[in-house]
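Excluded from the complex is one protein chain; the other protein chains are retained at their positions.
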Amino acid sequence: MESLPFFNQLLQFIVTGLTIGAIYAMVAIGFNIIYNVTEIINLAQGEFVMLGGLVMVTVHVMWGVPLPLAFGLTVLGVTLVGVLLDRLAIRPIRKPSVMTLIIATVAASIIIKGVAMLIWGKSPYDLPAFSGRTPIDLGGVIIQPQYLWVVGFLVVVAIGLTWFFNRTIYGKAMSACADNPDAARLVGINVRHMVLLSFALSAAIGAVAGLTLTPIALMDYDRGAMLAIKGFGAAILGGLGSFPGAILGGLVLGLIEALSAGLLSSGYKDAYALIILLAVLFIRPSGILGNLEVTRFKRF
Amino acid sequence: MLRIHKAPMLAGALLILFFPWIARQLPTISHYPDLMVFAGIYTLITLGLSLLMGYAGQISLGHAAFFGIGAYVSGVLSTQFDCNPWLGMLLGAAVAAMVAVIVGAPSLKLRGHYLAMATLAFGIIVNIVFREEARWTGGPDGMIGIPGLSLFGLALDSAEKYYYLVWGIVAAVFLFSVNLIQSPAGRALRAIHASEAAAAAMGIPIARYKVIVFAYSAVLGSLAGSLYAHYMNFINPATFDLFFSIKLVIMIALGGMHSIWGALVGAIIVAFLSLEWLHYFEEFEVVVYGAILLLVTIFMPEGLVGAPAKLMARMRR
Amino acid sequence: MVKRVAIVFLACVAICGWAIRPALAEYKVGAIFSVTGGASFLGDPEKKTAEMVVEKINQAGGINGQKINLIVYDDESDATKCNLLAKKLITQDKVVAVIGPSVSGLSLAVVPVFEKERTPLISCAASFKIVHNDKTGKPYPWIFKTPQSDSLAVEAIYTQMQKMGIRKIAIMSVTEAFGASGREELLRLAPAYKIDIVADEKYGPKDTDMMAQLTKIKGLAPQAIINWSVGPSQVTVVRNWRDLGMEKITFFQSHGFGSRKNIELAAGAAEGVFCPLGACNIAELLPADHPQKQVTMTYMNDYMAKYNEPLSSFGGHAWDAISLLADALKAVGPDKAKIREYLETKKNFVGQHGVFNFSADDHNGLTKEAFQMVVVKGKDWALAN
Partner (left out) sequence: MAAESVQDPILEIEELVMAFGGLTALMNIDLCVPRGRIKAVIGPNGAGKTTLFNIITGVFPPTEGLIRFNGRAISGCKPHHIAALGISRTFQTVELFNNMTVLENVMTGRHLRIRSSFFGSGLALPSLRRQEKGLVEQAMALLEFIGLAAKRDIMADALPLGERKILEIGRALATDPQLVCLDEPAAGLNETETEAAAHLIQAIRQKGITVLLVEHDMKMIMDISDEIAVLNYGEKIAEGTPREIQNNPLVIEAYLGQGGGFDIR
């Protein structure tokens, strides 16, 4: 039995880390979209990911809807949940302080999780990989085709968002809300619509993350919270509000986890990732790409 | 301000005093003193957390760590070193204070969500240590055989006896906190909450106050942890995980962030909801819990204790 | 105002009246399972099984003419709740004995309660520590358990490895109670079987991927991997093992893999995976003369007929626990101390997971023969040779 050269191992760790990191990055992007418009950390973000996976299982596996159509339906369905979240949990709050808004998202995440348990039960579900499960062997480094889908979707999301925020009227309006909601209101932007849009958009991205992750790691109703926390960590590491920061933060977090699991101690791998996160925060209190001057002006 | 507090404090004290007797008369709630022990333990943590979050305006999503430090220091010392449980409790508090100062000094410079993440990370790291250092802590399985407490030769071996111990401590801490809030130190904390720049301009050493209140809340968390360990005679890492940290925040949010009463009411309500009442909803339990939380957030943003005050204000008008 | 006070008063009286209603003549038995929460895959079938067994007994006229009243509580996989519920069962519901909890950590959490209240507990969790007091070196007097200890599963796997000539292995475990206690036994027993553990890797219960750990193991080229976990992570591990092309390294799962659902979820990746299982997982594979053939087949058919879902072996632990208790009640009646004594001396009890022979030094009563080594073949279990 031949052993694996160290260099190949290292590459394998990096491939794994980048894949998981891409998922974290997508969750972090979802956090940022809502944060930029509302300054809320939407702790129900992980539930979007969970829903993305489970809805896809229902639509694609149980109803037998073909993949591209199932993909669309799933994203649409979860987007609707995002819209409902804003309408039913966020907007009714009359005196919104940041802390009450966060508690509202925690409450919403508990409800979503509970409803998902009622619908799908407690057991995990599987989804067929989008293009089969035959691994690609690149000179000793194994790549699952699904990994490429995960990373590919991250790229698509990143390009799509760049286009959206720079080229479309809605995107520009949303950026304006992020910079200065009062001024945005003055020039006639409906901030409420923008908040709604931000929830819809980040739910959609969460769903994409979930349905690409499910063929790799299965999905069950209880998975949301952990993914939310990893994504939150990635968003903070990269600098809240910064999209390049979210992607960087996610990938770095994934890499640290994979490398410390492979090279140091797998029992402590989450701890290593968090210690590095803390170290970064103590040196740069606004994350790697965050802007300290901007955060000073944020209420929270 | 003390005038406002005196009447409900007296009423609360009497209720606490006679509650076990009342419970004994009603078989359906005869196990409530047992629940109240845990409610009291939670209250101890939320009293500190309320000062840190509601009054000083800081965030901690990692307080389960201090709860755990108290429990494990007490547990390890009393099972593996035959240390007196009371001494273990004190040492636990000292360790918690030390950790709070070391972690708090750099963390509390962070603001808002960054502070939330830093404390969250701290909580998770401490939990991983509890889980991984199995030689001391028993690992994920937990640790069995932690002795109970006894006071002047009287073993506190029943729910009722422990109830009086826990609520006696809660009462003392409550009084201490009420005094503190109404003192210059309490005003300094609220000043930091309102405006750090102005507080500094008034000569308030912000960093020091933040760390002190963080350490104070850590010590209370640790005391609660030790009380928990010696009552359960068993601890495991899952009790001190990040979901418990979030539950603590939910307690003070539900009760009312801006008042020390909120800490008390929130802890008791959440303890009873999660340990007893929600069971009746069976598989709908989770959804009902979330719905209650959401409804309170929407309709009573000041928390449960804010509602009567608001009602009174409206009636006066 | 007077009216309102009167209403409140009446309500209080009504509550009190309801609360102190006279107890019917019946045997009160308690059960605590993790019906919801992280360990619901254990607690859910256990609850269903216990209820099914009790219903069957009551339909047949009960025990000694008395019906069994089974009070089931859900601990939600939370130690504090579990502790409270245990005390509630003993002091308020006044049960004669309790079965459960489902997981080792929670069983350990209530051991002090049952020892103090001198009430028998038949745990449905695996850890050896539940029935072994480190300080005395003997079992806790009032605590029994039905699932095979981890050490037995480990011995079954190591015995199989010796047959296959495997000496150099890697172990993986989940950072939960189940994984941790399995890992401990794996490490403890390895020297006795002359097995060399070259890697000792862990992962979290919610981890999405274990490629890094497996890659490291691949680099060390052991002959076999043993994985100790439950839930979705054990499926992910098998898939990653297959993805990395590590088929030459034989894969052993713990008995936690004992559900056909897992083979299905692994989507073909589980082919060739070894796993020690109790008889009730593989009732139809057992030879007709196997002592457990009859009880396991009956249980399987009853369960599938009643709940219309495939049998989970974890339910079998509850079957063993409640059946043992019913047996004791039949023999000695509702006396806690006598039930304890009866259980401690019970021999040749044919259960779902083995033939139990209890003694003062062994409150589990099983040997490694309680496990059959099976291998996944054609998407189903097959007995391994």
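Read from first to last, the chains carry the letters A, B and C; within each, the first residue is number 1.
Assume contacts are C-beta pairs under 8 Å (C-beta built on N, C-alpha and C of every residue); 3 or more make two chains touch, one makes a residue touch a chain.
What you see is a predicted model; the values in this text were computed from it and never measured.
Here the chain not displayed is in touch, across the complete complex, with B. Remark: the omitted chain is touched by one listed residue; of B:74, B:137 or B:177 this is B:177. Touch with the chain omitted from the figure is made, among B:188, B:235 or B:275, by B:188. Interface residues of chain B with the unshown chain, by the touch rule above, are 176-177, 179-180, 182-188, 190-191, 193-195, 197-206, 212, 216, 258.
Rule of thumb we're sticking to: only the chains that are shown with their structure count from here on.
Centres computed as Cα averages put chain A at a distance of 36 Å from chain C.
Chain centres here are Cα means. That of chain A falls 32 Å from that of chain B.
Contact of a single residue of chain A with at least two other chains is seen at positions 117, 267, 270.
Multi-chain contact residues of chain B (touching two or more other chains): 131-132, 283, 285-286.
Interface residues of chain B facing chain A in the complex, by the touch rule stated above, are 53, 106-107, 109-114, 116-118, 120-122, 124-125, 128-129, 131-132, 242-243, 246, 249-250, 253, 257, 283-291, 293-294, 297-298, 301. On the chain A side of its complex with chain B, the touching residues are 35, 41, 89, 92-100, 103-104, 106-115, 117-118, 225, 229, 232-233, 236, 240, 267-268, 270-271, 274-275, 277-278, 281-282, 285-287, 295, 298-300. Chain C meets chain B in the complex at residues 15-16, 18-20, 36, 73-74, 76-81, 83-84, 87-88, 91-92, 104-105, 108-112, 116, 127, 129, 134-135, 175-177, 179-181, 184.
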